[in-house]
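Missing here: one protein chain of the complex. Every other protein chain is in place.
First chain written, first letter: the chains are A, B and C, and each begins at residue 1.
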Amino acid sequence: MTTEAEGYDHFHDECGVFGVFNHPEAANLTYLGLYAQQHRGQESAGIVSTDGHNFNTHRGIGLVADIFKKSEIKALVGKHSIGHVRYSTSGESGLRNCQPFSYEYAHGGIAMCHNGNIVNAPELRSELEQRGSIFQSTSDTEVLIHLVARSNATSMKERLAEAVDKLYGGFSLLVLGEERLVGIRDRHGIRPLVLGQIDDAWVLASETCAFDLIGATFVRDIEPGEMVVIDNNGIESIALFPPSKPNFCVFEYIYFARPDSTLEGVNVYQSRYQIGVELAKEAPAEADLVIPVPDSGVPPAMGYAEATGIPFQMGLIRNHYVGRTFIEPKQSIRNFGVKLKLNPNRKLIEGKRVVLVDDSIVRGTTSRKIVEMVRAAGAKEIHMRISSPPTKHSCFYGVDTPDANELMANKMSVDEMCQAIGADSLAFVSFDGLYRAVGKPSEMHCDACFSGNYPVPVEKKRSPQMSLLRIHNRGS
Amino acid sequence: MTTEAEGYDHFHDECGVFGVFNHPEAANLTYLGLYAQQHRGQESAGIVSTDGHNFNTHRGIGLVADIFKKSEIKALVGKHSIGHVRYSTSGESGLRNCQPFSYEYAHGGIAMCHNGNIVNAPELRSELEQRGSIFQSTSDTEVLIHLVARSNATSMKERLAEAVDKLYGGFSLLVLGEERLVGIRDRHGIRPLVLGQIDDAWVLASETCAFDLIGATFVRDIEPGEMVVIDNNGIESIALFPPSKPNFCVFEYIYFARPDSTLEGVNVYQSRYQIGVELAKEAPAEADLVIPVPDSGVPPAMGYAEATGIPFQMGLIRNHYVGRTFIEPKQSIRNFGVKLKLNPNRKLIEGKRVVLVDDSIVRGTTSRKIVEMVRAAGAKEIHMRISSPPTKHSCFYGVDTPDANELMANKMSVDEMCQAIGADSLAFVSFDGLYRAVGKPSEMHCDACFSGNYPVPVEKKRSPQMSLLRIHNRGS
Amino acid sequence: MTTEAEGYDHFHDECGVFGVFNHPEAANLTYLGLYAQQHRGQESAGIVSTDGHNFNTHRGIGLVADIFKKSEIKALVGKHSIGHVRYSTSGESGLRNCQPFSYEYAHGGIAMCHNGNIVNAPELRSELEQRGSIFQSTSDTEVLIHLVARSNATSMKERLAEAVDKLYGGFSLLVLGEERLVGIRDRHGIRPLVLGQIDDAWVLASETCAFDLIGATFVRDIEPGEMVVIDNNGIESIALFPPSKPNFCVFEYIYFARPDSTLEGVNVYQSRYQIGVELAKEAPAEADLVIPVPDSGVPPAMGYAEATGIPFQMGLIRNHYVGRTFIEPKQSIRNFGVKLKLNPNRKLIEGKRVVLVDDSIVRGTTSRKIVEMVRAAGAKEIHMRISSPPTKHSCFYGVDTPDANELMANKMSVDEMCQAIGADSLAFVSFDGLYRAVGKPSEMHCDACFSGNYPVPVEKKRSPQMSLLRIHNRGS
Partner (left out) sequence: MTTEAEGYDHFHDECGVFGVFNHPEAANLTYLGLYAQQHRGQESAGIVSTDGHNFNTHRGIGLVADIFKKSEIKALVGKHSIGHVRYSTSGESGLRNCQPFSYEYAHGGIAMCHNGNIVNAPELRSELEQRGSIFQSTSDTEVLIHLVARSNATSMKERLAEAVDKLYGGFSLLVLGEERLVGIRDRHGIRPLVLGQIDDAWVLASETCAFDLIGATFVRDIEPGEMVVIDNNGIESIALFPPSKPNFCVFEYIYFARPDSTLEGVNVYQSRYQIGVELAKEAPAEADLVIPVPDSGVPPAMGYAEATGIPFQMGLIRNHYVGRTFIEPKQSIRNFGVKLKLNPNRKLIEGKRVVLVDDSIVRGTTSRKIVEMVRAAGAKEIHMRISSPPTKHSCFYGVDTPDANELMANKMSVDEMCQAIGADSLAFVSFDGLYRAVGKPSEMHCDACFSGNYPVPVEKKRSPQMSLLRIHNRGS
């Protein structure tokens, strides 16, 4: 039996984006910007650059540092560039859905990539097909570019505005024209997009940690519903929609974003730490040790330990060399999948009452194995504390989530969950605690996965598109 | 200096196609059909199969036998399949232009591939872009599929007929629908397309040699301007155009096709041998030996030897393990590029008067080196005989040819050419001799590369399209 | 300029070993045992298995999870197996030095691998060459196997004893015979080797964390100078040398071993944490935050924070997707190499007095960059605390260390070092503090890299051998 190292029992952000306008080393900066955002997508990556006329693309399956070698970076000539990392949401393999996409249309070359999801893409696609459009991928981006190409507007920004006006969902979008870099955030600002500067260039990224690596200065978050158009005349901000309440994804703070990023004015690490502090107040425990499930459990575990005064210890050691699959011996090893990634330190744990802090419980399978493994290492009591409210609903705005009926919290009470995972107690942070930790009100966020309040209406579950085509390409 | 083994100084057919309808091992037969037609294109290959709903694609850079392993063939499920081998005409690398193409449109999935060239593709593309179409490749096929998708006709065959009616050029086209295989030949029948049967399946191929390998029975050549539609009800033949004079590419007989193929009723090997016989009558020589430039020079050299009574010998030995590039030593080796492929047998040649028989002279560079090399091996006299008329014009119907101004015969008289290549005499077969050998009249063929008589008007040299996009994908 | 992500400015353990006797899935367990010990060597890995007659080998360059796929594991048939991971110490590329080595000699097949270094290998090699031995690698293992093959003793254990008697150095060695697994530890017990059991099989490993993954039970550490011979009759322990004081490598506790391993009765994590506690006592600081340099700085930083009461925060975020090399932009990025791996969280650090805890300072280059980077992130004061004494000497017992004259502590006082790295204060744990933390006396350890007291005499620096041969093999 082939086993995958666990880690899949999480929600997963689908993508990260990065763009540069007017830098002599645009492709290299984009490469580094993607590398810093690798946590947002590990399946594939791509970069398109332009010298104002030709568009050069390199895309591949795998990690950024493997896909782009010196020669590939060198071939991506031009002073403007966009790039994308992607976490696949389905079994579709192959490069066909790998972004950025580049096309030629009546107004020259154009390339696009985005982080998020266009909720009404299937309807738009169907309409476009009725009007004679052909599709090669299942990506929302292909829908958008058809809309742009069919627009009769005379400027690129008008064509984009016209197209984006038709879109519903949560998305942050980068568009590269021949002499123009455009960044667009959906009207609710669900997914992040930040603006920075380096030398004489403007840069756009999903997270600020990308700016830190290349030494760019953070300027500001792009506003919900804002389109920034960067060209040789400078930067122009266009409000595509009347101002409305933002709904930034709160899960970015809990799990998706890198802890050293600061999004919408909130430092991710600090918000995580504070969630631990709130959790300690809401759900204290009589225990000897606080142990995080690494890595995202570390800051809330520290906050929890600080607030309760219980010693904090790294009682679960993470293996950093995790590969794709492993062959499990026939004489099966207990909790093999989890063990490939985590090992409890028996010397620390034995005979102790332990608080385990993790960021979320999705299907519950991993949590159950971790509890079992920690108990097998000698823990006397295990008190599970979760740094998010129970995840009861799927996300339709660019996050890979199981069907709602696979979510443990959707089917069970907290008590039932506690029993199911085998813990001695279980508690989740409350909505109030969460937003106190974040430091901003609930109304400014999307927490649909916890609350079921979807800022963009989702009539029915988005169905997979174009399963007709299964492509595999092989390079030379 | 890195040197390529010579062999490029030829016209090159761009593609070969193969299709199967209703065979349990459709993809495997297609794979073998492509393998047998590998001489029509060595740069890339692809197969699309369908089970009536899903379309499965595997494409790659390289040779058929390398691209398709057992697992790839197995993944190409379904009883219908089309495939393609391609010889690249330009420097565009990457898989983006690799056929077959598959898309989803309003009527479901569709895949296409073709051998040849649509002369008015740039105009059609430009019109389509004005109407909002977007393009990912430079292939004519993408133009055609846009036309099909934009057709309002209610059946696939009508949509195809409507689209093909707009096309000018020389092309043989395969289309795979969900329950339908279609084969179309342009109105002049410039490129070949043959129909066969195996078990309960119909097969379509560029050449009959593909049928021989899989044990299929040859049925007939598809007619110029004919569309055959194969579905579960059988095969239907539709004349897309009023009957007109065919113009089959005569160079297929001279060089492109495999000698064991029979096209338009003419066996390729026999026509080549007969050209040698005619050449002997038209341009005899006082000589001791007839030596072919392998491999396509072999049959005409044998015919020449037979007709003149001069002994035939394999005085040039071909290296069958030719790789892509070689590093030439700094202390340069004379005629290194040619020597990597051919070696003269000095023991045979020394002191002899030699007739060298080759199929064509394109730029003349290879011919000059061969003559020089044979002379260095001791030949006393070298009489060059060419089994085609002088190639003075470019082809615009799917054959890779240099610009006309690079063609030696376009710039020089036969005498000047003889001097330029360093031979003692030089002769080309005449038009009359050529068609006597083929056994069918000149009027039934396209010989534009020799005569300049283009059956489909070509207003100006076809310009390269969409040089904007340069893509490189990398598989996992 | 191509830059490597930093991390090289450490001492590096050269190898890890794993062996199994009598398990139906011997190769798979070995594979998992190597995977769990990947931190001991990331350059290459190999496994040899035997069914009692044939010896099967698979070795490769790269990570364990990449080298061994299902088919490779399957081909490694047999119930006995040994494996090896290797961190290269020099520029020698290629597989030739990749362990285990397998040979045929007068008594059948034999395979070997080891962790450590045979100090007198060059002398032994030279003697062997005088007697007609030929060498294909630069590995000490090849020397040993020649000694075994030339022994006249009648049993394998006698041949091994005779050979090992000639060796000086620090090494833990696994030998696989046709029906025999042997584990040997040098007379000083410098490198670790532990014994365990799983089902009906015995297992040997460098570290206990390998047992945890596969669910084996830890039995005991192999003794200094002990040879254990495992065959179908059970396990036999042979003392190769008269009992003497052990000298276990103290750096295993500080940095090499995985924190969840327990070696010589000491839990690695706990000893690291306690070093932090001792360091706090010895070198307290007026500060607002304790920040570890991840990952090995984490436990001592926690101990330091606990003991001083200064809050502990993860102020440096580690990028887990570090690749081999990166192209630094021409407009150079400050501290680029370090930044590829670590990013300071400005929001935490700004305006704070910071204690930075790291495990060692080798050349000092990385420390200087980290200090500079943390200061650039706004730290008001930086107090560097190191969880080892100053590393002043090279190691000759299987650890990759720079020449002594490249070691910062060899050339500078602590004050000078403090100034050189730009910190506001710098302190190292004392010898006493270190051993108090470990809980065992100094005399039982090798701390030559700190003290210069070499338990095995090293006359002169070991010179690189057999630089004559540079091999590159290429698989199919």
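For the reader, a short list of remarks on this structure follows.
Everything below uses one rule, namely that a contact is a pair of C-beta atoms (placed from the backbone, for glycine too) under 8 Å apart; a residue touches a chain by one contact, two chains touch by 3 or more.
The shown structure was predicted, so the numbers you read here are calculated from the model rather than taken from an experiment.
The undisplayed chain touches these shown chains across the complete complex, B, C. Only one residue in the set C:Thr3, C:Gln42 or C:Thr57 touches the chain that does not appear here, and it is C:Thr57. If you put the hidden chain back, the residue from C:Asn28, C:Gln99, C:Ser133 or C:Asn343 that touches it is C:Ser133.
Touch with the chain that is not drawn comes from one residue among B:Val77, B:Val322 or B:Ala404, which is B:Val322. Not every partner is drawn; the one left out touches chain B at residues 2, 24-25, 28-29, 31-32, 35-36, 38-39, 42, 63-66, 70, 73, 199, 209, 212-215, 258-260, 262, 267, 269-270, 273, 295, 298-299, 302, 306, 311-314, 317, 319-324, 326-327, 329-331, 333-334, 339-340, 343-348. What chain C contributes to its contact with the hidden chain is residues 53-62, 67, 72, 75, 93, 95, 98, 102-106, 108-109, 129-130, 132-136, 145-146, 149-151, 466-476.
Going forward, only the chains that are shown with their structure count from here on.
Taken as a graph of touching chains, this assembly is arranged as a line, each chain contacting the next along an open chain of partners.
Here A is the chain whose Cα centre lies closest to the centre of all protein Cα atoms.
Look at the CA centroids: the one farthest from the centroid of chain A belongs to B.
Counting the residue numbers used at the interface between chain A and chain B, over half appear in both copies, so the two copies meet with largely the same residues. Centroids built from CA atoms put chain C at 60 Å from chain B. Separation between the centroids of chain A and chain C, computed from CA atoms only, is 36 Å.
The mean-CA centres of chain A and chain B are about 49 angstrom from one another, to the nearest whole unit.
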